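Mind looking over this structure? Questions follow.
Missing here is one protein chain; the remaining ones are kept as they sit in the complex.
Lettered A, B and C in written order, each chain numbered from 1.
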Amino acid sequence: MDFGFCLSPSSHVKMDSIDLTTFNRLKETNPDVNTCIACGSCTSTCTAGNFTEMSFRRLLLMLQRGKEDEAKKMIQRCMLCGKCTLVCPRGINIRKILLDITR
Amino acid sequence: MNQYIFHPFVLPFVLGMAFVLTYCLVGLFRIIGQLPKDDRKKFWRSLVTPKTAWANIRDLFGDCLFHVKIWKRNPILGYMHSAIAFGWFMIIVIGHVMLFTLKPLQDVDVHGFARTFTNFYYPIFYKHFAEETPVFAFLMDFFLIVIITGIFIAVVKKIYSGVVGVKRVTKFGFADNMIRFALWTIFPFRLIAEKTNIMAFWWLYSIDLMIFMCMLPFTRYMHIPTEALFILLKHAGLKPREPRKGYALAQIYSCPSCGLCIDACPMSVNDKNSGNTSAYFMKKLRNADDAEAKRIAETCMQCGKCVAVCPVSIESCDIKMSQREATPYIINSDHSYLENVESSSSVNSTVLYFAGCMTQLTPKIMRSMKKIMEAAGENYEFLDKDGGICCGRPMMLSGKKSEAQAMIDKNTELIKKSGAKKLVLSCPICYKVFKEEYKLEGIEIQHHTQYINELIKNGKLKVSKGDVNYVYHDPCELGRAFGVYDEPREVLENVGNLRKAKSEKELSICCGGSLGSFNLTQQERDEITANSVDDLMYNHPDEIVTACPLCLKTFSKKSPVQVKDISEIVSEKI
Amino acid sequence: MIVEGKKKIWADYQKDIPDDHYFYVRSCIRQAFWPGSEVTFLDITRNKLGKDFYENPYHTTCGGIAYHSDTIPQETAMTIIARQFALMHESGYENYVCSCITSFGCYTETLETWHEYPELEAKIRQYLWDSCKKEFAKPKYLAHASDIIYKFRFEIAKQMKYPLVNVKTGKPLKVVEHIGCHYSKMFPSKGFGGAEYPYVLVGMIEAWGGEVVDYPERRHCCGFGFRQYFVQADRGYSMSNTHKKFESMEPYEPDLIITNCPGCPYFLDRWQYVIAEQTGKTYGKNGYGIPALTYEEVAGLVMGYDPWDLGLQMHQVAIEPLLEKMGIPYDPKRKYQGLNGKDLGQPMCPSCIKSV
Partner (left out) sequence: MKENILIIGGGAAGMEAATQLKKLGLNPIIVEKSERLGGHIAQWDRLFPAFHPAKDVVEQMLNNVKDVDARLNTEVTDIQRDNNGFHAVLSNKETIDAKAVILATGFDLFKAERKQEYGYGIYNNVITSLELEKFFKEGKDPRINNPKKIGFVHCVGARDVKVGNTYCSKVCCTTALKQACEMKEVFPDAEVYTFYMDLRMFGPGYEDLYLKTQKDFDVKCIRGRVCEVSEDMDGRLVIKAEDTLFGKPLRMTLDLLVLMCSMEKAKSIDKIQQKLGIANNSDGFMQNKDMYLGMNDSKQDGVFVAGTCTAPKSLPDTIGEARSVAVEVFNYINNK
């Protein structure tokens, strides 16, 4: 029966049921993924981010919140120029992490 | 009586020799067969082209026989290597010459097949079979003694590598150690056998030779037969396409694992990382340890210093790149958004300046360049004033050529649209890819060091000389990659005093910031930087000058003195 | 859950309710949704408990729906409320009891606002005079009707015929309590038990033999949320909220939901049908839903009122399984007959949720 409306999908991040395989795997080879303080330097300096939604800070969060598909889609925009790695105050090897995500 | 012409102790040697010859022949066909078609064509053509043919002859003698490059690196090392290799070569040659002059001890006439077969081992064991003339006897003994002195140095080097100016040597496995021991004992055994004629030593000598030859294909000594082929292939102008096939395979076999690259590699400041140097990379490839080879290829900073110091000129950086290309990261890049990117610059300037991503983070360089171009009265324009597109080099470094092409194409379009005649770059990383991959016919590509030097030389830019003592750091991708060593130094001579670093030009040490490496951690990079700074501070300069925004940023963190870009220095002196 | 902690909070949020003489105002929508509830309330309080409840036929809406839908300004809503107070004053009462939760919220908000801004009260006094030539006095006590039942829950228990117990197993029924948001979320001190763990319905359940079910989304809105519901395109949001609550309470297998707000039982009841139609899922046993009743209906049931007299046929979710659990006799034939014996008509037969 068509009521003219339907259930809205939940906007919650379901932490109990998300799949963190990629992030956990990443953590093994790059322990520094845990040290991000979300300052946003990477996003603001991003060459690709100048034209697109590319944001490494959010990408890391996506992986931590089980949004792997979104993260992988975002990576496609990356030019690998390395500016983010250069400005990161925590010295995170961002380029390596970006490349490792898709392994 | 044939018994003196033939003795069973020659058999081990003959077997070994037969094996190694067969192996090399098969290997030769295999390598040539693995070359891509166009490369093979190039190779055949190079053999008959006078220019390359001459280069082949020169290098075959210079490198394979006289080891000029090792002599240049370190005379003791040169002597050691030449003593063994050239000495051995000489006793083989002289032995063969003797074959035609000497009389067998038993006056037996040997003909046909028997004679040919005899040739095979006769010169190797001649003292057992023939009477010698004093001149030859002296020559043979002389070279044998020379070889033994070489071996003596080698033994000392094994105990203390410092004697030949080498800090670290390659660590070998069982096979390599074993064959080395065989090599070391061959000549003493021969000497004893020749002087005493005790049968047991003839046997030992022959068996030693067999061990050496049978193990040769599986150890680093394979470089002895392969290097010649490698020289020919190199002069044909080939590039390694796959990490373990064809040309690359020839290089893998040609690597003598001498370990000169270990000390040279900037990463070796940390002992843990000395295992990530080219010597080990080639070893991993030879042992078909793909996972490790891949890891090392991705750890390498691509500074090219190992290539610069390599006595065999193994192009390990290129092989590492081909390794990266062989298993690229799967990102499925989507750069379709580039279509809509517009340049912020207007048309109609003769000089187009492209700062590049890194220079955006060092605004001083951009500002200095602006000042310089204005002072020189140039008609210039900035291509990426408002932030531009990456040049594509970092993408290439990750082995993703086709993805990089998207950026290359877009930048090419923007540059061509500007109508400029000259493109000036501040970043050597960009410079390399612009020089190698961009097709910008009619547009001159210059790094700003070259550009500034030209402006000063043709009088467009007037600078004053100060009394500051500078030391210049050669950025890897400007120096070793393109040999731009003199222009920056000339510029600096014009504005101040130039002091020498401990390691300069092709030996300069990477700053540690390199985009080439994916795996190095910040801490490992810091160690490299500190070492490089120490090297630059050798003659106590007042300021460190470099010509790369990445070097500038990297050094600034660790340097005790001010670090500046060359453009900044010049702009201060206008 | 630490019960002592809850009890401490409940003890902190108590209020005095006068013992007798109340001025009663009805809800606009409850009479249409659950016509038996208010009648039962008055019957219980007047006839079973012997309390004085006065109803003034001239009272109107409190303006709450219009106010919360942003169609009238606050001053207008306050003037309407001032008129109600004037009616109470004229009738000689000072204990104001309203049947609707939103009204309760509006009255509380108005009184608090006047307390903070006396000049506004003066202004409203003027508006009321200008429009109706009436003068008002603020009530001495303001209570919600559920507060009254809560106050007399033990008296009701004394007259109880069918406790909230499963007659077949002898175990207490598992009851979900759902409090209307406007009861105490705006002014926690105005409700029994405060805003986080309201006690008003829990007290009734405990007094009448049931067992309260505490589930994660207990605090969540029923899904009414005025504006979500009024626009058809947004109605999915309303239902999604209800859905979330049911998903959360489902594992506890509740037998019954008690509510004290006009909208909550309506949405908790009707959306069960829509959710079943859209997703095929029902939350009760054997294809039935979970009955969502008002506290008056529950009070009536435990005191032995006839289910059809209480108007339980107005619920979409069939309540027969509940009646059977409690051992309450009912005549299935009377379900769709009005009080006058005429046929009320039956709901369209749902394809998923069982209606009988």
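By our rule, a contact is a pair of C-beta atoms (placed from the backbone, for glycine too) under 8 Å apart; a residue touches a chain by one contact, two chains touch by 3 or more.
From a predicted model like this one, the values you see are computed outputs, not experimental measurements.
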Left-out chain, listing which of the shown chains it touches: A, B
Of A:Arg58, A:Lys72 or A:Lys96, the one touching the omitted chain in the full complex: A:Arg58
Selected residue (touches chain absent from view) among B:His96, B:Arg168 or B:Lys364: B:Lys364
Missing-chain contacts mapped onto chain A: 37-46, 49-50, 55, 57-58, 86-91
In chain B, positions touching the absent partner: 360-364, 367, 522, 526, 552-553, 556-558
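The rule is simple: only the chains that are shown with their structure count from here on.
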Approximate Å spacing (C-alpha centroids) for the pair chain A, chain B: 39
Centroid distance [mean C-alpha coordinates] between chain C and chain A, Å: 47
Touching residues (chain side chain C, partner chain A) in the complex: 232-237, 239-240, 243-244, 274-275, 277-279, 351
Partner chain A, residues of chain B touching it in the complex: 329-335, 337-338, 340-341, 357-358, 360-361, 387-390, 392, 394-395, 397-398, 400, 407, 513, 515, 518-523, 550, 553
Chain A - residues contacting chain C, complex: 1, 3-8, 10
